[in-house]
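A single protein chain has been removed from this complex, and every other one stays in its place.
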Amino acid sequence: MTVGAGRSRPGIGDYLLWSVIALFIIVPLGCFLAYGFFSVVDNAIVYRPTVGNFAELLSNPSYRATFLRTIRMAFEVSAINLVLGYATAYFIWLRPPGMRNFLVIALAIPLLMSYIIKIYAMRGVLGTNGLLNSALMALGIVDEPVSALLFNLTAVRITLSVVLLPFMVLPIYIALERIPASVLHAASDLGANELQTFTGIILPLSLPGGIVGAMFTFVLASGDFLAPELVGGIEGFTYGRLIFSQFGLAFNWPLGAALSILLMCVALGVIFVARRLGNPRWQR
Amino acid sequence: MRRLRLLDISLASVTTLVYLALYLPILLVFVLSFFSMRRGRVNWETFSLGWYAKLFDNEALGDALRNSLLVGGTAVAAAAVFATVAALHVNARPSSRSARILEYVIFLPFLLPPIITGLSLLIYFRETGIPRGIATIIVGHAVFVLAIIYRIVLTRLNVLSRSLVEAAHDLGASKFQTFRYIVLPNLRMPLLTAGILAFALSFDETMITLFLTGTDATLPVRLYAMMRVGFTPEINALITLILGFSIVLTVAVAFAWRRNAGLENNSATRI
Partner (left out) sequence: MAKPDTGGPDSESGLPLLRIRGLGVSFGPVDAISPLDLDVHDGEFLTILGPSGSGKTTLLRAIAGFQPPSAGRIEFDGRDIADLPINRRPFNTVFQDYALFPHMTVRENVGFGLRVRGTARRQMTERVDIALGIVGLEELDSRYPAQLSGGQQQRTALARAMICEPRLILLDEPLAALDATLRRQMQNFLKSVQRQSGITFLFVTHDQSEAITMSDRICVMRTGNIEQIGTPRELYYRPKSRFVAAFFGASNIVEPCRIEESRDDMTVVSTPVGTFSVKGPPPENTSGLALAIRPEAFGSDAETRMNSLEFEVAAVSFVGSETITELRHRNTSLMFTMKSRSDPAARPPETGSFLRVGFDPAECALVTGAES
């Protein structure tokens, strides 16, 4: 399995490798972490360590509320997508091979479409004159267009849910496809009915894929600022937008960095938990 | 039996809903690249290729597209070389501590929210006095796509039988010859796939780029700017064209993969 031959003695290549890694990943992250402890006076950065940013972030109720709202929103999007994604992946998995491949490719194609345009197009779907309202009215579910679908947190939820769905379905599908047919045959051979096979074999073997998908969804949804900005309106103000604004008009990079450090901690926590759950003991 | 039917129907409905949700925005863009809208309804009598014609006069979009291609090509090439070196390094010492740390570090920019990768590079370039521009965007994209190329290359290296490399050495090949004649040809397919995937990621990357962009915008950044001030329908034409091209590419890659996988399966069963 080892392609490089011979003993491993650090050579020039290794030093080069590590210096590039340090130069473009480690040092920038270090700068970012350090910035969280600086401050701004008269549009100039003061390089004196302080925990002022973190104190403000904890004491300012609007920051706190935005943070909690965003985390909850990201969690809801992950949960909804886990259910939708699992059902979809499972359905695809049950199809005959040709259909399966077609559906998987069809799932990947929306990923190729510009993220910005997709979000923008969601305006056309969710707006008062949008496709969704037209469909609801045509079906007679509502009499007049629902305006509550755009420029609020619900719009952000729906939009993120739609654009992040492939990230959920694909890992679950891959996990399902890795289950050997012989295992399923063995289960029914031993007398398990379909429900027992599902809950006892299929679900535990494919759930790690769902956890990976949920991790991706959560991390991407919690840090996104484009969808909230384009479909969220004022109501749909999220933590990502709060961070981004610190680097725009507000020009408070240290505060922006401090806010991001909190986001990073949450993301790392989620990644850590997902690694634990998504890598069960029988796989290690 | 009855319950199963019901389950099947609900699974099918959810799947339909999911695909509908995924394709509605795309469909909308596609339709609007040929027709115009009036009062929220598509006017089906207004078919024209006008927006496509207009597209070629829009210099700002053309520049942005060129920038995107430049950034994507350069970033992917740099990341591919570097990811291969890193994967060879890790593959040669799979359980060493340095390899494990390297792996974590490479994955950080990919796994963390893009906003963090973007702003840490922004702060870094500010502190080192490097002006924002195409070069800084390239660095951002290369760092971002590094993990995906690395992963795919490493996976291939790990299944490459060790005896192949030993056999090459045994037959007198030097380290370089072994890499050139044995390892690299086996990495061609994964590198191609990873490269295309990475290019697609780079081509659409917006959040990191917004932090690193100077006066030269990439396509998503230009679209973002246009979107905020209002937006001309020729963008629909552009997106349709790009999407069409991407679909052809995806299908081609999918077929190439399947043929490749078929060949390998075949050899596995024969041995």
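So that you can tell them apart, the chains are marked A and B in the order they are listed, and the count of residues begins at 1 in each.
Here, contacts are C-beta pairs under 8 Å (C-beta built on N, C-alpha and C of every residue); 3 or more make two chains touch, one makes a residue touch a chain.
Treat the numbers as computed from the prediction; the structure is a model and nothing was measured.
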Listed residues B:T128, B:S163 or B:T232, member touching the removed chain: B:S163
Contact with the hidden chain (one of B:S10, B:T128 or B:S174): B:S174
Of B:I106, B:I182 or B:L212, the one touching the omitted chain in the full complex: B:I182
Where the missing chain touches subunit B, by residue: 161, 163-164, 166-174, 177, 181-182, 185-186, 263-264, 266-267, 270-271
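In the analysis below, only the chains that are shown with their structure count from here on.
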Subunit A-subunit B separation of Cα centroids, rounded to whole Å: 16
Subunit A contact footprint on subunit B (complex, rising order): 4, 10-12, 14-15, 17-19, 21-26, 28-29, 32, 39-41, 82, 85-86, 88-89, 91-94, 96, 98, 102, 105-106, 108-109, 111-116, 119-124, 127, 139, 142-143, 157-162, 165-166, 169, 175, 178, 183, 200, 204, 206-207, 210-211, 219-220, 223-224, 227, 231, 235, 239, 242-243, 246-247, 250-251, 254, 258
Partner subunit B, residues of subunit A touching it in the complex: 1-5, 8, 13-14, 16-18, 20-21, 24-29, 31-32, 35, 84-85, 87-88, 90-92, 94, 101, 103, 105-118, 120-122, 124-125, 127-131, 134, 161-162, 165-166, 169, 194, 219-220, 222-226, 230, 240, 243-244, 247, 253, 256-257, 260, 263-264, 267-268, 271
